[in-house]
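Excluded from the complex is one protein chain; the other protein chains are retained at their positions.
Let's turn to chain A:
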C-alpha cells in the first residue's frame, strides 16, 4: 500500500534524514499559518501531483488561506485529499534523485540514483545509476550515511519502494528530502502497526471497479483476469475485477454478488474452479441471489471441489451452468452456444 507523504516524512525524520519543517491540516476549521513563505501539498496517493495542481505556494496570509482552502476541497486525479501538508520553502541549490526498491530478478534490494533529480525519472534513464545495496559506496560520499539510514528504514518498516525526489541540497550544503514516496508490503501489516489506521479494507475479497457493464466474479486472481480477457476478446466490457480468494463461503459470495448488482451491471459472469473453494458454498449463494434478483442474468461455470453437490443445488433451483469457461463466456456475450 502507498503511504502518505506526511507519514513518510515523519519516518524519514525519525531515521535521521533531514526534512523541511512542517505540519498537517486536516480540515478548514483548523487552518492556521505558522510560517511564511510556505509550500502547501495535497496529501493524495496519486502520482504527478504537481502537474495536477496538488502543490501550491503561499507568500502572504491571504494566499495561504485561499490556496489551503482550495486544496482541501480539490480532488487530484479523482482522489480527495486526506489532508494538506504545510512545509517551509527551501532554497534549492541542486536536486538529486534516490530510491530503494526490490528487484524481482536479483531477489534483493537495489538503489537508483541520479545527480539530476526533480525530473521525470522514466525519461532520464541514461543518467541513472542502478546499484546493488551493497555497492552504495559507488555513490557520492555525502550519500553514504544517508543510504545506510534509508536501508535500515526500508527493511525495518517492510517497504517495497522508497523514493526521494527531489533530494535537495540547500545553500548551506545540507541535504533535505523534499518529497517522498513509500510503498509498504501489504503482507507485513501484521507487524507494522503504525500503518494500520490508513488501511482501507472494506471488502472480504479483492475488488477493482472498471468501466464496463458486465460483472465478473471468480476465485483466484489469474482465473478472474483470464475471464476478463475472454470477455473483452468476445466483445464485452468488464465492469469490475472481483476475486473471491481461496475458500470463500456462501456469505462472502453473496456479498460479492450484491456488490456487483449495485454497480448496475447488465449481467454477471461467474467462473469458479474450486480448489480450496467448495463449489456447493458458491451454489448456495447463487440460489439466494437469484431469488432476490430474478431479472439479472447470471452465467455460471462451476467445477472442482464438491462440484456434484453444487450442481445438484443448482439443478433443484432450475439454474443453468456450464462446465467450460469459454463456452460460458461466448454464450453470455454473444448468445452463441456450440
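The definition used in the following text is that a contact is a pair of C-beta atoms (placed from the backbone, for glycine too) under 8 Å apart; a residue touches a chain by one contact, two chains touch by 3 or more; residues count from 1.
Simple rule for what comes next: contacts and distances are computed from a predicted model.
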item: Omitted chain (choose from "Succinyl-CoA synthetase alpha subunit", "Sugar ABC transporter permease", "Nitrite reductase" or "Sulfate adenylyltransferase subunit 2") - UniProt protein name; value: "Succinyl-CoA synthetase alpha subunit"
item: Selected from A:15, A:69, A:116 or A:232 as touching the chain missing from the view; value: A:232
item: Given A:52, A:112, A:223 or A:296, the one touching the chain that is not displayed; value: A:223
item: Listed residues A:187, A:295 or A:318, member touching the removed chain; value: A:187
item: Given A:39, A:181 or A:210, the one touching the chain that is not displayed; value: A:210
item: Chain not shown, touching residues in chain A; value: 102, 104-105, 107-109, 122, 155, 158, 160, 185-188, 190-191, 206, 208, 210, 218-226, 228-233, 238, 241, 243, 245-246, 273-276, 303-305, 325-326
